[in-house]
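Before I ask anything, let me first share the structure, which is written out below as structure tokens.
Every protein chain but one is kept in place in this view of the complex.
Labels for the chains are A, B and C, by order of writing; each one numbers its residues from 1.
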Amino acid sequence: MAAPILTASGVSKRFGPVQALQNVAFHVAPGEVHALLGINGAGKSTFIKILSGIIQKDGGQITVGGEEVHFRTPEDAIRAGIATVQQHPELVPDMTGLDNIFLGRESARRGLFSRIDQRGLERRAKALLSRFPVALDLTLEVGRMSAVEREAVAILQAIAGENTRVLILDEPTSTLTDIEREDLFALMGLLKAQGIAIIYITHQLEEVFAIADSFSIFRNGTCVARMTVDEAKAGRVSLADLMLGEAIGDIFPPRAATAPGDAVLEVGALCLQGDFDGISLTARKGEVLGIFGLVGSGCDELAKAIFGVTPPDSGTLRLRGQVVRLTSPRAALDAGVFLVPGDRRTEGLVLSRAALFNVPLANLRRAAAGRWSLRRRRMQGDARALTGDVALHPPSLTTPASGFSGGNQQKIVLAKGLYSQADVYIFVEPTVGVDIGARAKIYALMRQLSRDAAVIVISSDCDEVHGVADRTLALHKGRQVEPVSGVFSRDALLMAGIMGEVAQ
Amino acid sequence: ADRTFAASLGWTTYDSGRHLQDGFTAAVAELGGSLTTTDAGFDARVQSDQIDSLVASRPDALFITPADAVAIAPAVQRAIAAGIPVFCADSAVPGSTVTTTAMSNNYGMGVHSCEFICKAIGGKGKIARVMLPQNESWDQRTLGMEWVLRGYPEVEIVTEWAFALAGNVTPRQAVDNILTSNPDIDAIWCAWDGAAVEGTLAARAAGRDDLIITGIDGGSQAFNYIASDTPLKLSMAQSFYEMAYSCVFYAHESLAGRNTPRLIVTPTYAVVKDMLQAGIPDDFDVPGRGAELGWVRAV
Amino acid sequence: MSGFQDNMRQSARGVGFLALVIAVGAALAIAEPRFLSSASLNGIARHMAANGLAALGLTFVVIVRRFDLSLPGVAAFAGMSMGAVIAAGAPLWVAVAAGIAIGAAIGMVSGVAISRFGLPDIVTTIAVGSICAGMAFLYTGGRSIFQNFFQVGITDLNDARLMGLGVSLWILLAIYAVAWFVMHRTRTGVAFYATGENPVAAHFSGIATKRYVALAYVLCGVCTALAVLLILAESGNAETNKGANLMMPAYAGVFLGAAILGGTSVLATLGGILLITMLLDGFALMGVPYYYSDGMISLILLAGVLAFSDTARGWLASFGIRRAFRRSAPGEKG
Partner (left out) sequence: MTMTMTKPAESHRHRTRRRLSRLITNLWLVAALVVLTALIASQRPQLLDPGNVVAVLKSFSIMVMMVLGLTWVIAAGKIDVSFMQVAALSNMLCAWGLSQGWGWWPAIGAGLAAGLAVGLLNGWLVAVMRLPALIVTISTAGLCASLAAALGKGTVIRIATPGPVASLLEPQLGGAVPLIVLPVLALAALAWFVQERLSMGRYIYAMAQNETAVRSVGIPVVGLTLLLFVFSAVCAALAGVILAENLASGQPMIGGPYLINGLTVVLLGGMMVHVGKPNILGTLTATLFIGVLFSGAALLGLPDYQRQIIQGALLLTGLVVAMLAARHHGERRKGG
């Protein structure tokens, strides 16, 4: 293999009491696709933020192309040829996809006073799109794009730089569907062929074997293993075990042994113009109902309609047999419906606040024991117990949510859901960005919840839906697809979600 | 021919602004002509623009009550250059040859009120003063009071406060602090009634009913306080109505080709409790009314 | 929210704040010994009241991450209205009720326009403030109102004492105590903070965010009316420019407190206003002309915000006093 283009040694970083990185050694060669693995909070994002100049290391050494570099700003890293797509890409919502892609390099001469040549930009965009074909309306403002489209814009933005030598992708697939993932892999293949080194963070371990040449595993802020995929295959190494530092079995809990109980939520012919049409489903106590749908299938909208965020145009909702109209999240919560939203950072959490603030937020009545003033001691006890149940790491009630890794942020939302003691839980993309160990815990938790409540899991990850749910259906272009009889097999579910067809 | 007049008023609020405006309207109604007025709301730059606008409508004469005499001087200059006779009330515009200026003797008001204090405390004692250095004519009052003190070497200014209408301390708070830091003062000289009336409250709250406070301007609130035996003993009441009235009068004279005075010093009454026995007049500054009341001009 | 944040961190900042108050007090006492006289301290307590109430109102608005530039206009209109009611011979409580009602009504207009109809906060409050400032002239055309002020006893709000302290201070403390309880110990407070820090997540948590934004403006209007009431009590008359100087000290108090205590809160605002009033009164006592004292306050505001900022802490840390710093502010980030 060629000489490494990027190396790091002894890199460490501390956030207050948290030692996020300690003595990390790392290297990647041109044309190498290198996966960065590790459980939530292992320090992957922190490491790549240092590589991309967003934050500064406390100590250690980084070289690019053999020369030692010190990145003080993102600009420094970009100049050195390191392009990054962050875990949560930052884009300018009011600007079009095109303008976002070329933001900061509108013209050859960088700087504040270069003239913008909009035609030239379009030409360059065409060239870029012909190299990396993606189905995308670049004239649309990013703020109106879906999550996937935004991800694509962010990737295009990262690779639009001409001198890119290293491309870093922090969990790019977490919001992508299978098909789009294939597109992304194809795109990565193109880049690889051009000699660009790719550092790739993912929690989907099967992807490692599909695309990566080699991988590093982070645990507790250090790199505990580095090997090539071939070595791993040859040695029959379990990546999951390496990541967790312990053996893990099946991540999906066993299905319900007993027959499901009473119907809790009955949805009848629910319609929302432009999003979904004629959805009828029943969620029962004692079972997990899975809904598989690609992004844009209307899944997210369906969840929000049931939760009262965007009330449906027509159709009925019954809770425990009573017809209800849920016109706001508050009404839904009062009726006992809880939504674990897909976009946890904006919809699920007050990031500037700690778990102690976030956990009771959806049921302040409980926090105040029905009165006006808060029962603070009880609230604290409950919050501690619930964050324990979801295995929040680190188990701090007072660290702002923004200080937690992506997966652990999701756990705070789950604790918030548990606190609200709902009868119906709707999970939208519940394990996006969650590591495999925590995923197992979340699935177990869903199973546990389903004993006293109806649980609906909505996801664009077919394996997840199939693995965790007792009963599944698919949503395709706003219409529901159900098995003719019995339950979907995994492949039938996939077909139903992607093609809208029921395999016979 | 019927005369068209224009008035650029720097402000129309407070007793002073109302009396000035009433004076202009009443005089024009009485002596003939029509009047357009503008109001600058104490903004000198706005007034400067408004003067330019009024000049554009080519009135036979322009009346001005300056929000800030210095700032509007260039605009006044332009009006005069355009051949429009200008009549100023309340303060003189420096460096301009306006036809007539009708105003109080600010310096004299300072002199008189300080004299009053010095006599009342027997020519000896500690006093405080609240000044208003914001513009030249208000500053004149302070100069006048300083002049008097030359003759009373035993009267000592122990503390003072230069006030700004835009500052973060209210006059009341300023006087509170004066009384806190100098509990033994005998009198407070105030450059305007706003400080004097709020200072009166401060003195009463501090239990200093024996204090002597004087103010300048003469509005109904000050008269009320003087009449009801508070520490406020004197207000130098200016004749705003008369200033406005005489401007209009001499505008007519001037347009009729007769001589006009360059400067009119309108009466200032040193209003003390005795003068308010018969009630509190709001029209003392209507020409002739002072005499009916038996008031004698002090400055 | 004190109970919700790292207590250690809060108390470290609290100690820092107390140290600052003592340092400022000591410096002023050295420069002017009478600063520590009971009359002077009483004066500070009294003078804090109006600015403190205005700052409290602003605190609610700042907590929901909005601004209110209508303070002077609202103060003028509410003040003149109360003056007119008093002059008409009504008892004091009627005037106060009228003032509160007017403050609340104006706050409601701004609040609903901003939260319900999505108008931008700064321009909307400028417009509303401008209209109110104009309406303040409707009663007398701009003349001051003073009739009946003595008879109705409004000046007692400023001058009377209760257990050795001015009534206005008691009013201030009572209102702050209620505000503190509501904002830091009740559901309403949690809802306010959640609305400010992430309105979407708050909405998804069943909080009626628009209602809280509107409520913040209503509370701000009410507090402004009460603040101007104390100003009327202090000056013994109602004038259209009363309250014109409320806004800057109020903003300064809210932000200075927030900078020092690490977040906008009722106590932080009280602290900020205390510091600012101490300085203003101290300088006034020394007879420092306003043009120096206002400048000093600005300088101190700037220095306070700068010294307590994260960046400055980072710098200090990089200058090698990291260890000492970490001990004084445990649990602090980066």
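Brief remarks follow.
Definition applied: a contact is a pair of C-beta atoms (placed from the backbone, for glycine too) under 8 Å apart; a residue touches a chain by one contact, two chains touch by 3 or more.
Computed from a predicted structure; not experimentally measured.
One chain is not depicted; across the entire complex it touches A, B, C. Among the residues A:S9, A:Q56 or A:T73, only A:T73 touches the chain that is left out of the figure.
Contact with the chain that does not appear here is found for just one residue of A:A8, A:V24, A:L51 or A:L136, A:L136. Of the candidate positions B:D39, B:E115 or B:D217, contact with the hidden chain is made by B:D39. Touch with the chain that is not drawn comes from one residue among C:A136, C:L172, C:V190 or C:L246, which is C:A136.
As for the chain not pictured, it touches chain C at residues 67, 69, 113, 117-120, 122-124, 126-138, 141-142, 240, 248, 251-252, 255, 259, 289-292, 294-299, 301-302, 305-306, 309-312. Although one chain is hidden here, its contacts on chain B can still be listed: residues 11-12, 36-41, 43-46, 48-50, 52-57, 68, 70-74, 82, 94-95, 133-136, 139, 162, 164-166.
Seen across the whole complex, the unshown chain contacts chain A at 52, 54, 73-75, 77-79, 84, 86, 90-95, 98-100, 103-107, 110-116, 122, 125-126, 129-130, 133-140, 144-146, 149, 157, 183, 274, 296.
The definition used in the following text is that only the chains that are shown with their structure count from here on.
Averaging Cα coordinates per chain places chain A and chain B 73 Å apart. Averaging C-alpha coordinates per chain places the centre of chain B 35 Å away from that of chain C. Between the CA-based centres of chain A and chain C the separation comes to 43 Å, rounded to the whole angstrom. Only residues 1, 3-7, 181, 185-188, 190-191, 193-194, 197-198, 200-208, 331-334 of chain C touch chain A when the two sit together in their complex. The part of chain C that touches chain B in the complex is made up of residues 32, 34, 37, 39-40, 43, 46-47, 137, 141-144, 146, 155, 158-159, 231, 234-237, 239-241, 244-245, 248-249, 280-281, 284-287, 289-291, 293-294, 297. Chain contact summary for the complex, chain A toward chain C: residues 15-17, 307, 309, 328-330, 332-334, 339, 341, 346-354, 356-357, 360-362, 364-365, 367-368, 372-374, 376, 398, 403, 416.
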